[in-house]
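For this depiction, one protein chain was excluded, whereas all remaining protein chains were kept in their positions.
Moving on to chain A:
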Amino acid sequence: MSPDVPLIEMRGISKSFGAVKANQAVDLVVGRGEILGLLGENGAGKTTLMNILFGAYQPDAGEIFIEGKPTVINSSADALAAGIGMVHQHFHLAGRMSVLENLLIGIPGKNGRLDRAGALVKLAEIADRYGLKLDPDVAVSSLSIGEQQRLEIVKALYRGAKLLILDEPTAVLAPGEVEGLFAALRAMTQQGLGIIFISHKLNEVRALTHRCTVLRHGRVAGRVDRPAETATAEMARLMCGHEIVPPAKGPSVPGSAVLQLERVSTDGPGMPLRDVSLSVREGEIVGIAGVSGNGQRALADVVSGMLRPNAGQIEIGGKAVSRFTPREVQALGLGRIPEDRMTTGLVTNLPLADSMVLPRVGTEAFSRKGLLKPGAIIAFAEEQIKAYDIRCPGPMIRAGALSGGNLQKALLARELAFDPKVLIAAQPTRGLDIGAARFVHEKFLALRERRCGILVISEDLEELLTLSDRIAVMYEGRIAGMLDAADATVARLGMLMSGAEGNA
């Protein structure tokens, strides 16, 4: 095999689902020892393309060559046999089973039995070569998200993968874990493996990949040969088809405090709050940084009335609300963008219109004498769908059928329609592409102009630095530090997030 034959080549791949053309004449090449970035907004066709490569779909047209040989991939079994491994965004692991059992699934045994001894040897070898260590006998559910991802990578390597597909692998990782992942991926390329790295995060793409292919509306929109030397703005333009200008942010003119926490402590869920004091003023955006699981959930819940503090005071607009229910807090003008859109955001099996009025369903606007006003509900939903450009067939569509970006727009529309005095938003742009994230940011900044106080909880430091007037860092349920936007840098925030520096 001559070295210039690429590891994987996809040529002229097209795939339609009904009227939707998910991929049109897409070409993609990955060489040995190469990391290819695959970029594109949500719905650009990245996942479809990778599912074709991994055997989940058959292309309508086009061919796949593996080391120069035309190959038909009919199933994931075929893909694995051809040396293609995939780490999905949502891991394919059984939590109650051990690491070893998850590793050995689908692998023929020795004399009809599971080959435990052989597996341990191979596992140690992989750990040695790539620095991917795992304890074989613990249950997967006791592993951290980063370790579960490691297991998925090891699973692919164990099966002799020559090409590894990673679908947004860093979306679930803390900043520190990302470095470990990148080191392992680089070690793999040293051994001649090819990697396809799917991501929205352009900084990571620039730091890691050797080349990029950018998809837009199912077609190849462009290729980037030296990502490290290409400006982020240029890549963003290829993805969106137009310039992405960072949203303009006016000067900070904070007024009096609209949300105030005084030495608040709670029980769970997850990490409890310990002695947290924090204030958000009119016309101010306060960011909450921190590795997930350091008390952010409890903070969001306690402010929105879903969790009662066992010590301390919470005030909204000067009124003590520690004992208020979520509805009472809402009536005072608190808007809430929850972390998990699908479970606490809206009801996925109900029509979108119903979800959009859910928090205010008992108010004059949407009901009278205990009966709903369906006309008013649908009219409201239609109005918001138009105002926010929510892409959907209509207000009666099942909410769960919307894409992540459109769901988030619907939630924003719902909360912003009633002019909140305080908005608490958790991970407001998680999983959204650049265009949708930009839209959310613009709305937040417009709201700030309208004198709303906004608390943004996010793991995306770039986002916090773009939006915030002040940034608080949470570590182990406490506020580890509060920085003015002018003094905040990724490095400084990273130190506080890891607990290395504390001034609280």
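Here, a residue touches a chain if its C-beta (ideal position, glycine included) is under 8 Å from a C-beta of that chain, and two chains touch if they have at least 3 such contacts; residues count from 1.
Following the convention adopted for this analysis, contacts and distances are computed from a predicted model.
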| item | value |
| --- | --- |
| "Ring-1,2-phenylacetyl-CoA epoxidase subunit PaaA", "Spore germination protein KB", "Succinate dehydrogenase hydrophobic membrane anchor subunit" or "ABC transporter permease" - which is the UniProt name of the missing chain | "ABC transporter permease" |
| Absent-chain contact - pick from A:E101, A:E204, A:D275 or A:E315 | A:E101 |
| Contact with the hidden chain (one of A:G12, A:G109 or A:G192) | A:G109 |
| Candidates A:A77, A:V138, A:M342 or A:M396 - the one touching the absent chain | A:A77 |
| Residues in chain A touching the chain absent from view | 17, 51, 54, 56-57, 75-77, 80-81, 86, 88, 92-97, 101-102, 104-109, 112-114, 155 |
